[in-house]
Each structure stands twice: as structure tokens, then as C-alpha cells.
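I'd like to ask some things about the structure below.
For this view, one protein chain was removed and the others were kept in their places.
To keep things simple, chains are lettered A and B as they appear, and every chain counts its residues starting from 1.
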Amino acid sequence: MIDAIVLPLLKILVVLNAVLVGVTFMVLLERKVIAWAQARLGPMRVGPYGMLQPIADVLKLMVKEDITPAKADKWVFTAAPMIALIPALIVFAVVPFGPEVSIFGRRVTLAITDLNVGLLYVVSVTSIGVYGIILAGWASNSKFPLLASLRASAQLISYEVAVTMILVSMVVSAGTLSMAGIIDAQYQQGVWYAFAQPLAFVVFFIGGLAETNRAPFDMPEAEQELTGGFHTEYSGMRFALFFLAEYANMIVVSCVATTLFLGGWLQPFPNVSALSFLGFVPGWMWFLGKTFVFLYVFLWIRATLPRYRYDQLMRIGWKVLIPLGIANVVVSAVLKVLL
Amino acid sequence: MAPESQPMFDTDEIVLNMGPQHPSTHGVLRVVLRLDGERVVGSDVVIGYLHRGIEKLCENRDWTQIVLLTDRMDYVAAATNNVGYCQTVEKLMSIEVPRRARYLRTIMCELQRIASHCLWLGTHAMDIGAMTVFLYAFRERELILDLFEEYCGARLTYNSMRIGGLPLDIPPGWDKKVLAFCDIMDTKLVEYEQLLTHNRIWLERTKGVGVISAEEAVAIGLSGPPLRGSGVKHDIRKDEPYAAYDEMQFEVPVGEAGDTYDRYLVRIEEFRQSVKIIRQAIEGLPEGPITGKVPRLIKPPAGETYHAIESPKGELGYFIAADGKSTAPYRFRVRPPSFCNLQALPRLIQGHLVADVVALIGSVDVVLGEVDR
Partner (left out) sequence: MTSGLITFYAVGALIVVFALLVVTSRNTVHSILYLVADFLAVALLYATMNSMFVATIQILVYAGGIVVLYLFVVMLVKQKSESELASDPRRRNVIGGILVAAVLGELVVLGVSNAISPAAPSVNAPGGVENVAMALFTDYLIPFEVVSILLLVAMVGAIILARREI
């Protein structure tokens, strides 16, 4: 009874809280990191070094007036941000945060569940997130958000193909679709897949940047172009939900990248006994550290690079990344059979 | 227009209105685009939102008061406007400006060129998405503004020239600070170039975008970096030297392809040349008076003249007609470089995508204060 119901509920509670708090503080992190890259300090007033800024932001957004455009479709308008956020949160059900640990004498795996098709679950759930964007643009009943949302969603589904190709090659390397299984395979094979499949790593990361509409692929939401893109008509908490969805997606991509390419919760060189002292640091801390590295790189790239024009963006997705992804699948499969 | 009444696919063209309030039009500029999908098939540039009647106002101000009105035209590089106006009146009245004043005017103009290009670089890069360059460029612009604040007390609109010379001499130690700034600027230029010049994304966004050939550029009447970017080597500082430019050694950068990338390279090189000129001017700064022999009441003889200088945006020309009797000009007309360069905009954006429109407005580098006056 405890194992079947209470434990999963507790895990869900912990993970959901962690993710939501994490997402809120991502807002602060982004502002701080980009500020420091730009030779300024970022938010400094609220709390020590601006640490309580996210709380101020959330409070402000909650008390804002809730404006719905006159002829907008009320239900869809309200539902769109939720449809954008919920898939991003559900994905965390299969993310393995750590190995089996003992809590109060009970063996507990630090993952909500482990589906044997975990990776496929991740891909399919994130593909539902596209609806949030499309519906947001449509429900606003205004030309510009509609065009912007169609562009954003076209970008998303294009890069989904490239990312899925990469995931297929990882599945070929690991021999299993389950997330915990992939970490195990990296342990067994003694190498993090970032080194065994560097091309896949790079393509996945670029695809992840494009999937989450982050710079340099953020043309659909660039303020200079179509005045705010698909969330132009949203204000207050609904707008906040879109932002949270974007950051949650970033965290999802980082977690998946960590699991697939950096060995998840494995310490560096797990098979080398000389370095086993690194096991002192618990697995979930390694996992969070690696995820944080990815998130930092996301922000770093945003601060540094200009953005691609929309047609160049689509060209890269279709003409560069997808062929590379397919080639990667073929080569991984061939090598897997030969070696 | 009511969006819900516009059928989406019945016609092939949609009309998109950019501005006058738009984050990227660098001021109150309105561009009405006719789009076929994402391609611009026609456009209409609407100006006049910042018209303040400066030319008419000048007909009621006396000659010294006009200096502070000229500040407000190209407010990004205000001292250049001052210099141009004062030189035109000096030409009309045949006043000789002492050497020290000419050197100081050169230094101020070149500092303004750097300040204007800093602003151009920051906003152009930010429009294309590189946000960080904006902050870096403004950091350097702040240093220049500090220098000017020390000289004349104002950061943006200086009123820093008088007919016949300058109103104030530079404070002690100012020249050392300018030299220190030149050293800083050299290192920062390396930073900007590292971020942009060979960046693949920057190249893809700017190469081949908005190509204008040399013949067309001359035919439209472009001047400044847009003209030089198309390969026409024309710089008033070299062709008709004024102030102390005939005593300075510098190069005039010229582009080849006439696209946005070449205009960018031309302006980056102009940064360097300006630093070079400033160093020479500071090191060779002569002693002497800062104002020439100017009558107490400035009343130019009846006549008209036109004088042009090379402002950071292009050829800034003043046409002044005096009737010899009153203490205000009969006609005060400005040839603003931004106004003439802006005429090229419809031709530039034809056939490009909407995202390029923003890049091209930045590449032409207009300031609306001067376009509308």
C-alpha cells in the first residue's frame, strides 16, 4: 500500500515542488547570468543580491489585471498556457534523479517511475506542448500572434524530428528505451555517451535550443519582430505560465541531455576504483550539477549569439540537423552490430 | 484594421505596419510594409513624427542662439551639428578660426563619431539578437559622455561651439583623459569584433542583405558609410577638408559588396581611424586662442552659402541665406544625411524578409531628429 500509493505521491510532490521552485528561480538566474555577461549586476534590490526577486515577480504577476481580448475564445485562451506547461511538468515522471537509496530503512529509487519506454514517453509528451503555442496564437484572435505561433510551432515540430533521430541513435547504443537503463548502459560500457557519440551530443543540444525557442533560435518570440510573438495578448499569471513553461522545457532538455549523454547520476569515471571517493557525493547531486551546467550553457549562449532569421533556422533544422541525425543512426547501428 | 475580418488566404499580400512605436525603428519612424508571405514586395516610409520646426524656429533666433537648436537634430552626435553650423556662418562671414580651436573641433567631432558609432553598433547588434554588444558599446559611449560632461557640463546636447571657435577651453587634464579613453577604445574594439565580425550567425544575417551598387548609391544621394560601403571612396574630410583634417593622417575605409556586412565593416574601421585622428590631434594640440576675431553683434553680409561636413551618418550640409539686415537668418536649411540615406530604405528592403527590414534600418543608421528636424 505504501509502496504503491504513498511513495509515488510523495515523490511526485517533491519533484513537482522542486521543479516549480527551480523554474521560478531560473527567471532570476537568467537575468543574473545575462547581466554579468553584459558587465552589469542584474536584480539587486529585492533581498540580498536580488535573491528574492522571483517572489516579487510572482506576486506582481498574480495581482495584475486579467485581460482577455474581446473576441477571444475564452476557454481556449485560458487553457493554452496550461497546455503549454503541463506536458513540461509531466515529463519529470521518468527522469531518474539518482540511484536506489535507503530512506528510513526503505529502498527507494530516486525517480518517480521507470517506464520501459521512458525515452519515447519524453518525446511524445513534449510533442503535446506544441498545442499550447498554437492555441495561444489562435485564441488571441489577432493576426500577429497567430502568425507568430504558427511559425513557432513549425519550428518546434521540425526540430522534433532531428531530436528524435538522435534519441534513436542513443537507444541503439544503449539497447533500451528506459531512462534508468540508459544510465546503466553507460555504467556498463564505462563511457559517457557524450564521448562515445559527440556528434549526437552536439546535434541534440542544438535541437534542444531550437525546441525550447531559445536563442539563437528565438525569432518567433523576438520582441523586435512581431511585438512579442504568440503571447502578445497575454498578461498577468497566464503570461507567467508561458514563461514558466519555457523554462520548464529548458530544464527538461537539460535533464534528458544529462541522462543520455553525461551519465545521469553517475559520478565521473564510475568504474575507476581510484576515483571512487567521488562516490561520497550522492548521485542526485551529480545529476543536478550536470543539469545546471547545461542550463548555464543555455543562458550563456543567449547572452552571446545573435539570432537566426526564420528561414535560416528552418534550413538548419531540415537540411543540416536531420541528415546528420539520420547518418548518426545509421553509423551507430552499424557500429553496434560490428563491435 | 480589424484582424478577424481579414480573410487569411484570399489575397496574397498583407499589409504590416511597423512603428511609429516599435522597438527597432530607432525613433519614431513608420514603415508600412506590403508582404507576400514573409517577403517585402513594397513599402512606404512615413516620417515627420519628430518634426519640431527647427528650420523655421531658426529664422527667429539670432545666430548664436541657433547653435543650441542644431544640437537637437542629430542628438546622438550633437557637437558635429554645432561644428557644421558654425563653420557655415564662418564661411559666410569669412571669419578665421584659430588653430587650437580647429584642433579641438576635430577632437570633438571624432569623439562624437565614436559615440555615434557606439550607439549604432549597440542597437544594430541588438536588433539582430546579440544583446550583449549593446551593453558593451554603451559602456564606451558613457566614457565619451563623461568627457563631454567635464568639458561643457552636458551629456547629450552640448551647445559646445560658437561662431569663430569654442566658448570654453578644455579643462586641465582633459587631454590625458581623452588619450586614456583612446587606449580603452582600442581594446574594446577587439572585443566587439570577436563577438561579431567572424560570427557565423552574424555573417548569415548581414552578408548579401540589402545590396546597393555604387552607381545606385550615388544616384540616390547616399553619403557616409552607406555610400562608402558600396565602394565609392568619398569622404568630405578628405575631399574638402575642414577644421584640422588637412593636417591629420588617416584612411577612409571603403567596402566592396555594398551589403549590410560591408557597411558594418566600414563603420568598425572608422572607429579605429577616429581613435587615430584623436591621438594625433591631442599630441599635436597647439596653444593659442580658442576664438577668432568675431564682431560683438554677429551680422553676416547679405548672401548665401552652403557648407558640408562629414558627420557620423554622412554628409551634413547647411545652407544659410542672410539678408544682411536682421540678426536672424533669412533661410536656414539643413541637408541631413539621415534623411537622404533613408530614401534608400524602400529600395533596400525590396525583396527581403521582414526580419531583414530591422537589420537594414539599423544598417542605414538613421536618427529621426535629423530626418524630421
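General remarks:
Definition applied: contacts are C-beta pairs under 8 Å (C-beta built on N, C-alpha and C of every residue); 3 or more make two chains touch, one makes a residue touch a chain.
The shown structure was predicted, so the numbers you read here are calculated from the model rather than taken from an experiment.
Summary of contacts with the chain left out: across A:L120, A:L199 or A:M237, the touching residue is A:L120.
Residue A:I157 is the one among A:L59, A:I157 or A:V320 that touches the chain not shown. Taking the complete complex into account, residues 73, 76, 115-117, 120-121, 123-125, 127-128, 130-131, 134-135, 138, 146, 150, 153, 157, 177 of chain A touch the chain not shown.
Definition applied: only the chains that are shown with their structure count from here on.
Inter-chain spacing, taken between the CA centroids of chain A and chain B, is 45 Å. Of all the residues in chain B, the ones that touch chain A in their complex are 3-4, 6, 14, 22-24, 38, 125-132, 134-136, 139, 195-196, 199, 201-202, 204-205, 353-356, 358. Touching chain B in their complex are the following residues of chain A: 34, 37-40, 71, 141-143, 215-216, 218-219, 222-227, 302-312.
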